[in-house]
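The complex appears here without one of its protein chains, the remainder shown in place.
Naming follows writing order (A and B), and every chain is counted from residue 1.
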Amino acid sequence: MFVVSIVIFVAVNLLPGDFAEAILGQGATPESVAKIRQDLGLDQPMVVRYFDWLVGMLTFDLGTSFAQLNFANFGGAGSVTVAEQIAPRLSNTMFLATVTACIAVPLAVTLGILAALYRNTAFDKAANMFTLSSISSPEFFMAYILILFLAVLNPIFPSLSNIFEGMPFSERLEKSMLPALTLTLVVTAHMMRMTRAAIINLLASPYIEMARLKGLSPMRVIVKHALPNALAPIINVIALNLAYLITGVVVVEVVFVYPGIGQLFVDSVKIRDIPVVQACCLIFAAAYILLNLTADILSIVSNPRLRHPK
Amino acid sequence: MSRLLTIKGLKIEGRSDETWNPIINGVDLELNKGEVLGLIGESGAGKSTIGLASMGYTRDGVRISDGTVEFDGIDLVKASAATKRSLLGKRIAYVAQSAAASFNPAHKLIDQHTEGPTQHNVAGRSESVQDGIELYRKLRLPNPDEIGFRYPHQVSGGQLQRAMTAMAMSCRPDLIIFDEPTTALDVTTQIEVLAAIREIVEEFDTAAIYITHDLAVVAQMADKIKVLLRGDEVEEADTRTMLSAPKEDYTKSLWAVREFQRPQQPSPPADATPVVSVRNITAAYGTTDVLHDVSFDIHAGRTVAVVGESGSGKSTTARCITGLLPPRMGEIAFDGKVLPADYRKRTKDQLRQAQMIYQMADTALNPRKTIGEIIGRPVQFYGGLTGAKRRERVNELLDQIELEPSQYYNRLPSELSGGQKQRVGIARALAADPKFIICDEVTSALDQLVAEGILRLLADLQDNLGLSYMFITHDLATVKSIADEVVVMKDGKVVEQGPKTEMFTPPHHAYTDLLLSSVPEMDPDWLSDLLKERGVDNIGDAAVDKM
């Protein structure tokens, strides 16, 4: 896994390196191109640049934003480092993700277990149809539907999440409610389906039948026999879906103009601000890998076979 | 004797393709206190379904459509879920086929053991822990004081099966359902589980329903036997009567299976070149050796049975011969000439000469190809026949395996029964026109009657075509009926080898002896006699460990 992450550093960095000049070439005089190249160290060989960047990355020095730098060179005031740009955005996104997770995880797991217990009932079928629909819909569709009903028709929450630093927590929560709900809808659906599948799989196992044949109450069968074994798959499901959140967050932040890292990423992509794109991409990838890794580790830890070796 | 369980006109249906199809068509059953009933039948006879139904339980997609199941005066079909719960585990207990899958992997054995007594308010936790240890001791589990504090995956299959019997006993129930408890075990392990179960059932005077497909096993365990066939009762009688004088034809045919004996082939001349000669093979998966210095010869027209329990290296030997697993040391010779170790380096003709028939006909035949294509491919590949000639040859082969060509040529494997699929597997091997065939447990997945047919077919083919067989099996009855020579393997080594007549007459190597004596016989006194003769500590794993 660590090998993989190192290779990503290389992949992420080397790809944009090829065309850095092309970007600088836009709307700049030849002299300034040369100057900027020198400033940014782009005239050095790629490997050197890569290691510079990697070292910088590890010390949280993410380099300087091209866009800001250009601005500075053409008469603007002072340049802004990528780290300065990303830090507040990242904390905003983390806030959004946390709110979403707090709503989505308990909801999805409860619904998933219920659907598994009462499978093939009307409740299960309705839930199945609903989750399938919300998985299938693009995030922005869910987002606009929510805007339509919760912001425009019934003004409960604001449709634009213009949060800023120093805003009181309650207001902040209220403003990020719609994006969080959108993400919740999407993630819950995934998580619930996976939980349901995991539990159904589990309930079919012989030891559950054995527990029933021991005359235990349904509650005890679930809590004592199903749950300890279900923990591993459910944890796995949660981690995977949180990783999925990362993708969803980009679109949702754009819809609600939420000042998070996803919004920054898309904006940077549009103006081709390479260092920012790189840094954002790396943060997303790191979070994604970290969550997947957590899922792997937790599922190993919660497996009794591995916890109690022969 | 007082009546414990009465089943009247029990009908059970199973759901498939949106319709309910009958599984059990009206079976009656009576069981007195302390009595053991053996339920016997082939796969699909509905034995397990009846076993579960006698607890008032059905699996998902199965329902009791008619009849009554009266346990001690309570009709379990109509009883409420709460009533049933108060009986299950406390007065009726269940021992499943696969103990490894039926123990919850997340809890220690003793915690699962005490769950019944504490939940049914029969005994307190510490009391039932003590009782559990006592039961483990009675069932002769090693380290009874500690074994309960292990997790299921840390305990071997035979031990788990006994621990499950102990768990079933934890509330001292009136009735225990044993659902094929020894089917998944090796013969040497099976015998100690059988002895332990029988002893404890007798000691507590528990009634039991013992479900199995093995006649010899049920003969040891049951007071009376009920024979089932496709959801109907064939006949019921007490064990001795049933064994000595079965009434119905079907029952008789089940008994007759054990009598097939192929005459011993004449020994080859001393200077004959063996068709296949395995010379001092040592083979490894990864870095651990799994075969150690294995050698034996197979002569033309003869059958060599390779016998051993799971993990003894029988199948690995076959993989070495076919070239799938090149041996680390030693060589394989065919007609006196050494073969390349890797199958990819062998010539087409060398590959053609040695064919293989597999245990699971389901995985051995490509489910997307018709029988004609499956058999026709080697005909075309090796013989170069195409079009009408190929068709003709396939028909000929189908005739040889006793399947009507016009009827089966265009069918898919999924439309055939298990025995028919195995026959197609044989035909595919024959299509290459080989001299030598490896039969890897070809009958062990089949019901006895069907297996018998396959054995007869293989014997006929050998007579007509002069084939040599290497017959891999763990079933000594099969060895007795078909082998000319026997190779006994254990832990990747050849323990003993020789002509069948020698092998089945004493004196044996100690392991061969143990293996032979562990195979249950149809005599109801067999287990008692054996225990008397050898002593309880000299059977099963305990005896193996002493070697």
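Everything that follows uses one rule, which is that a residue touches a chain if its C-beta (ideal position, glycine included) is under 8 Å from a C-beta of that chain, and two chains touch if they have at least 3 such contacts.
Everything that follows uses one rule, which is that contacts and distances are computed from a predicted model.
Engineer: Can you work out the missing subunit's protein name as recorded in UniProt? Choose among "ABC-type quaternary amine transporter", "Glutathione transport system permease protein GsiD", "DNA ligase (ATP)" or "Fe-S cluster assembly protein SufD".
Structural biologist: The chain we cannot see is recorded in UniProt as "Glutathione transport system permease protein GsiD".
Engineer: Given that one chain is not shown, what are the shown chains it touches?
Structural biologist: Displayed chains contacted by the hidden chain, ordered by label: A, B.
Engineer: Out of B:A245, B:A272, B:L324 or B:V338, which residue would touch the omitted chain in the full complex?
Structural biologist: Checking the options B:A245, B:A272, B:L324 or B:V338, the one contacting the hidden chain is B:L324.
Engineer: Touching the left-out chain: which of B:W20, B:F381 or B:W526?
Structural biologist: Residue touching the chain left out of view: B:F381.
Engineer: One chain isn't shown here. Among B:A432, B:I454 or B:V495, which residue touches it?
Structural biologist: Result: among the candidates, B:A432 touches the missing chain.
Engineer: For subunit B, which residues lie in contact with the unshown chain of the complex?
Structural biologist: 17-18, 78, 80-82, 322-324, 343, 346, 348, 351, 356, 358, 360, 363-369, 377-378, 381-382, 428, 432
Engineer: For subunit A, which residues reach the chain that was dropped from this view?
Structural biologist: Residue positions of subunit A that touch the missing chain: 4-5, 7-8, 11-12, 15-16, 18-19, 22-23, 118, 122-123, 129, 132-133, 135-141, 144-145, 147-149, 152-154, 218, 243, 246-247, 250-251, 254-255, 265-266, 269-270, 272, 274, 277, 280-281, 284-285, 288-289, 292.
Note that in this section only the chains that are shown with their structure count from here on.
Engineer: What part of subunit A is in contact with subunit B in the complex they form?
Structural biologist: My answer: residues 204-207, 209-217, 220, 224-225, 228-229, 304-305, 308, 310.
Engineer: Quick check: in the complex, which residue numbers of subunit B touch subunit A?
Structural biologist: Residues of subunit B touching subunit A: 55, 57, 59-60, 84-90, 93-94, 96, 98, 101-107, 115-116, 119-120, 150-151, 153-154.
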